[in-house]
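The complex is shown incomplete by one protein chain, all other protein chains being positioned as in the whole.
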Amino acid sequence: MIIVMQAGASEPQIQRVVARLTELGYEHHISYGVEHTLIGAVGAPEGEKEALAGQLSLLPGVERVVPILRPYKLVSREHATEPSVVRIGKAPFGRGQVSIIAGPCAIESEKQILEAAKAVKAAGGAVLRGGAYKPRTSPYTFQGMGEPGLQLLSAAREATGLPILTEVTDVRQLEEVTRVADSVQIGARNMQNYDLLRECGQISKPVVLKRGFAATVQEWLRAAEYIAAAGNLDIILCERGIRTFETETRFTLDLGGLAAAKLETHLPIIADPSHATGTHKLVPAMALAALAAGADGLMIEMHPHPDRALSDGPQSLTPKRLKTLMDQIRPLVAALGLELISPERG
Amino acid sequence: MIIVMQAGASEPQIQRVVARLTELGYEHHISYGVEHTLIGAVGAPEGEKEALAGQLSLLPGVERVVPILRPYKLVSREHATEPSVVRIGKAPFGRGQVSIIAGPCAIESEKQILEAAKAVKAAGGAVLRGGAYKPRTSPYTFQGMGEPGLQLLSAAREATGLPILTEVTDVRQLEEVTRVADSVQIGARNMQNYDLLRECGQISKPVVLKRGFAATVQEWLRAAEYIAAAGNLDIILCERGIRTFETETRFTLDLGGLAAAKLETHLPIIADPSHATGTHKLVPAMALAALAAGADGLMIEMHPHPDRALSDGPQSLTPKRLKTLMDQIRPLVAALGLELISPERG
Amino acid sequence: MIIVMQAGASEPQIQRVVARLTELGYEHHISYGVEHTLIGAVGAPEGEKEALAGQLSLLPGVERVVPILRPYKLVSREHATEPSVVRIGKAPFGRGQVSIIAGPCAIESEKQILEAAKAVKAAGGAVLRGGAYKPRTSPYTFQGMGEPGLQLLSAAREATGLPILTEVTDVRQLEEVTRVADSVQIGARNMQNYDLLRECGQISKPVVLKRGFAATVQEWLRAAEYIAAAGNLDIILCERGIRTFETETRFTLDLGGLAAAKLETHLPIIADPSHATGTHKLVPAMALAALAAGADGLMIEMHPHPDRALSDGPQSLTPKRLKTLMDQIRPLVAALGLELISPERG
Partner (left out) sequence: MIIVMQAGASEPQIQRVVARLTELGYEHHISYGVEHTLIGAVGAPEGEKEALAGQLSLLPGVERVVPILRPYKLVSREHATEPSVVRIGKAPFGRGQVSIIAGPCAIESEKQILEAAKAVKAAGGAVLRGGAYKPRTSPYTFQGMGEPGLQLLSAAREATGLPILTEVTDVRQLEEVTRVADSVQIGARNMQNYDLLRECGQISKPVVLKRGFAATVQEWLRAAEYIAAAGNLDIILCERGIRTFETETRFTLDLGGLAAAKLETHLPIIADPSHATGTHKLVPAMALAALAAGADGLMIEMHPHPDRALSDGPQSLTPKRLKTLMDQIRPLVAALGLELISPERG
């Protein structure tokens, strides 16, 4: 980090900063400038830097403390210069391979999830999604089927061969969900549920980590670092829209943030145009845009009968609309020099 | 809810909406306007309205579905027209009574928390805060002392008589924290951790629910409704700044949102100027502003030695600065016609 | 509009609303519901509705006033159901035809703008952009060359045949700029400079209207309506990023907003990935994404020597990078079923 001293900081003030750095095991180098004296510091453990920067900023004569290093390691491009490929079942995400995850917001019945699974497979989707535990804004709305839902999702996998992805909202569900599902999703509202992140670092299934809708790209990558630091590097990041002043769409899909994150991390990143837009009318445009921006896959809400859906109906594609979209995705992906993978397709 | 039909919607389209409403047990009344036909609907259980509104919006001929009722009940002014008073130990919040919570971000040592507790008491604070479990953005920073920290906090209560408040970040900590602390805090990052909210609805201690930094006032009240619906109405809401484009302050303290929430709910609402501003230089101004805006109390970070703090040093007041602030608060509170309560003060 | 009366509103309160509607020439129809009485109102001139809605909301017994119609007409899909094509010189924007505008942020010298113009033409760009009057955040930075810059831009058109686009920041420049340029740009900071909008409605050149970085899609369309209402429907909208909490990019390119706006208006909409991202590293990804989201063209900053640019260097492509991007755009546009137009290309 660089400690910028105020113009006119005294030598004792400079030495007090230096003494503090030495006390904490930092090496330093002082640069006396015409206006400002700069003190560069290196060497302390990563975890202490943030607190130290705060402490130093309070010392007399200090103008500002400027951090240099990015506060994540395992998920960074420095750790792995090549893009990583992460697989859910046989479906690959990353390094030019694109897979599509689709399915309903919530598992509602055996008939519904089976119908959905078959439609996903027929359209060329690679992974089936469906929620058994749903985080809902109101306590009075449908909260998901829970454990029986997991069984129905598993049956849909049997029937189609598609690997399954489902959300976990509580550490106490993790063992059960991990046993059944091929991949575990951490939702946007839990992106900074650090206890859950740590636990997901200890499972042996890939984790889809949605970006919190008010999380910066830096915070998102640091949340991924929690999982990685606990031992699991099979992480797929998912951009799903951030909260802004614009209410024309439900959230604002931040494709610039997705592209920026790809410069920082080797992990694959997918996009969820359904939650971002909140309406099926905008899902195709934003699905294509996400791939053009560099997404390694998509997560799309599809329901056999959106006008009967217990949640997120307005943003769900019908099976027919999903098929049409997949037909638009194929030439686009080819034009981008990428490969669309549909492992279970004929 | 009101279903607004498109200009030129056909009679069969109108009847299809009506049939669906009838199927679901709603009563309806149709109003044929010059341009738009309106269909008013009442009668279904609260929890199904949101999904139904989504479903109806997909029917042919429907322009828009406009909800009428606020989606919360127990925490609303309709439920209790008088403002509620919630107490942490003997410290009251609400109905003209103002109490001040203060203390360090994290419990770091016996010496630190005792020194802090005595300073809080001396300044006229009513509740001691201190974190044992800390949600931190990076996995490499200090994560709190955990259970031993709780014991130190308890000892500080013994020494001063101040009731204690501490954060819970995981359902698995709840039993232990509830046994020790006088009040449990749900942090901003967990405001939509619904499993944790539900569990907090089953304890018999007051819950301080911080507003998520990207949560609307409506979502904040609905999060409180989760706790209330599970059986606990001893809730104190805490505004602590929302995330905006402005980076001059760490967050943007939304006092307009606080004042608007007070029109909607009978629950007491306090403000946390420390996390909102991120710098001790702005804490006094925003503390006074929050009280003038109608806050029923404040939560203020104070550390015996901010330049040695393991977290949040820059935004922590010194004991001396806390005392000065309390001396500014007293005449202000009197001018506002409120009463400042310092139960443990001589 | 719909006036929703409070539950329990009295008949005199209802009649007072009705009397007021009648006084103002509205027709009304009352619908007595089980809980809420609704009053539908139609018929007053568009311009008075907003004020009236505000006034009615203050009457006793009124819960809420819900507007129904979109507050713009000429730019809406109701006015022209087919997408419009707007041309700058021979370059068409809209209805499946895509053109690329490129050039430096500011005109700096004859050599610079000529070099830039040739590079734009060589890469297949259709319009040359360059600023003579620059709105800059600080009064001490380069403010543009002014009128002499316009002459240099005109000379660059002579040399290449490319039509030219330049920004107007003040009504007093409009006559001169309109005489020289093929199209006039209203910048983001002037999107709600209504006097300037009105004046641009009276010129006979196409107007590129950038979205204000804090403007909603609705406000953007209403700003366009100002120009249209004054007589000029040759409007190209330009999404250039909105201001959000995310600082990883300079602004957040709102492609969901672009796609949503295309559902509302028949006007062509282009995107500016340069100002949105603030770095040339992200321009290609966001340029492709914008086209996939439905943009009818792009505006891209290119400078012969970005590391010597007097403004916006970091986000400017070099001529070589522009050429590479155009080579990526061609197959993408084809895959999307669109046509890229390069009128001046050999």
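As written, the chain order gives the labels A, B and C, with residue 1 at the start of each chain.
As a convention for this text, a residue touches a chain if its C-beta (ideal position, glycine included) is under 8 Å from a C-beta of that chain, and two chains touch if they have at least 3 such contacts.
What you are looking at is a predicted structure, and each value in this text was computed from that prediction instead of being measured.
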Tell me which of C:G40, C:P163 or C:P306 is the one touching the absent chain. C:P306
The one residue from B:Q6, B:S57, B:S154 or B:T249 touching the chain left out of view is B:T249
Candidates B:A19, B:V34 or B:A335 - the one touching the absent chain: B:A335
Positions on subunit A where the hidden chain makes contact: 2, 4, 27, 29-36, 38, 40, 42-43, 63-64, 66, 68, 243-245, 247
Please identify, in ascending order, the residues of subunit C that touch the omitted chain? 45-48, 50-51, 54-55, 57-59, 71-72, 135-143, 169-172, 189-190, 192-195, 198, 212-214, 219, 222, 225-226, 229-230, 243, 306-314
In the full complex, subunit B touches the hidden chain through residues 214, 216-218, 241-242, 244-249, 251-257, 259-261, 263, 276-277, 281-282, 285-286, 288-294, 331-332, 334-336
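Keep in mind that, in the parts below, only the chains that are shown with their structure count from here on.
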Point out which chain occupies the most central position, where each centre is the mean of Cα atoms. A
Based on CA centres, what chain would you say lies at the far end from subunit C? B
Per the centroid of Cα atoms for each chain, what is the distance between subunit A and subunit C, given in Å? 31
So, in whole Å, the Cα centroid of subunit A is separated from that of subunit B by 26
When the C-alpha atoms of subunit B and subunit C are each averaged to a single point, how far apart are the two points in Å? 39
Residues of subunit B whose C-beta touches two or more other chains: 243
